[in-house]
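To start, I am sharing the structure in question, which I have written as structure tokens.
Only a single protein chain was left out; the remaining protein chains are all shown in position.
The block that comes next holds chain A.
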Amino acid sequence: MDIEYNEPERAFRDEVRGFLAENLPAAIAEKVKNYRRLTRDETVHWHRVLGEKGWLAMHWPTEYGGPGWSPVQKHIFEEECAAAGAPRLLPFGINMVAPVIIKFGSQAQKDYYLPRMLTMDDWWAQGYSEPGAGSDLASLKMRAERQGDRYIVNGQKTWTTLGQHANMIFCLVRTDPQAAKKQEGISFLLIDMSSPGVTVRPLITLDGEHEVNEVFFDNVEVPVENRVGDENKGWTYAKYLLTFERTGIAGVGISKAALTHLKTIAHEREIRGRRLIEQSDFADRLAEIEVELMAVEMTNLRVVAAADAGGVPGAESSFLKIMGTEVRQKISDLYREAAGPYALPFIDEDDAPVGPEFAGVAAPNYFNLRKLSIFGGSNEIQKNIISKAILGL
């Protein structure tokens, strides 16, 4: 047993560090570290930088442009990116729909869509959830009726993350409403969002952000060749995709970066002439969270190592999702508390701040991160999975 990185792993880490130091624009890193919103261009820029380097699609097989990294290398890459303040990669194209296309898509789909992801020519959105179908995704209603060589799509998707920037959306649609089981009548479609009949409406979240949308489909024509795999087999592909969504969802790198940032604040911020870190109750809480984060980190590494040895992360990823999101939420909670009364002012990012610089994002970020335990399969649903699949209850 050896819990340290070996020589090649350390060399890889240095390589990643060096690359980030040279290529990550300082202004972007500054924004990321301070929980500021990025523009569409900044996000696209960073994806293109990684795409050119061949590091964007780390889960892809090398034949499609993946870097061929081991799970430990992937872990190192994610951790270094988070520590440096690199923007989070958009998961919808590269980590969600791409594996589905690679495994189940047609040659034409692979040839067309995959390269465009590496150059960020398409911005993908995820069209799974509907107003009536959240945790119970299989009850989705959006209808696609076959008419010759096209589907006519009608219905609504919701909570579509960054749909306002997207030009492509992958959707689960109902193609056979008569199927015996609701999981059986579902297909997986790739839809061009500029098609006539697609309307995107903003949904504002409780932190005042425009991060999610509702997307309406009114007689939208979708060519049959935009279906991935077989008709009515979409559920199988959707489930395959969800396992990808859950890996990396522990967000250990992000939590570590967030905790480091919070510690800096605790060492700098003075209240009543004393630094926050000198207040024992605050310092205790900070330490408690760090202890928890260590547990998450090592659990994550154990799963990574198992994957390195050829094991596929299965229901174990549900453990990681729960632990990882809980600790991230706790960090954002303590960060909010660190801001004291200055967590209250709710000031647009473009206006001059009130109070210490770090305080402005404290409450909005805390409220925004409540989403972590809701999306990607809510933490309750993860517990249901663990009870059934691991505990056999």
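The rule we apply is simple: contacts are C-beta pairs under 8 Å (C-beta built on N, C-alpha and C of every residue); 3 or more make two chains touch, one makes a residue touch a chain; residues count from 1.
By our rule, contacts and distances are computed from a predicted model.
With the options "ATP synthase subunit alpha", "(2Fe-2S)-binding protein", "Sarcosine oxidase subunit beta" or "Acyl-CoA dehydrogenase" in hand, the undepicted chain maps to the protein name "Acyl-CoA dehydrogenase" (source: UniProt). Contact with the omitted chain, checked across A:F77, A:F92, A:F217 or A:F282, is made by A:F282.
Remark: the omitted chain is touched by one listed residue; of A:F77, A:Y237, A:Y342 or A:F358 this is A:Y342. Here one chain is not drawn; of A:H59, A:H165 or A:R370, the residue touching it is A:R370.
Of the listed positions A:S135, A:N167, A:T199 or A:N219, the one in contact with the omitted chain in the full complex is A:S135.
In the full complex, the hidden chain is touched by chain A at residues 129, 132-136, 139, 158-159, 203-208, 212, 270-274, 279, 281-282, 333, 337, 339-347, 354-355, 363-364, 366-367, 370-371, 373-375, 378-380, 383-384.
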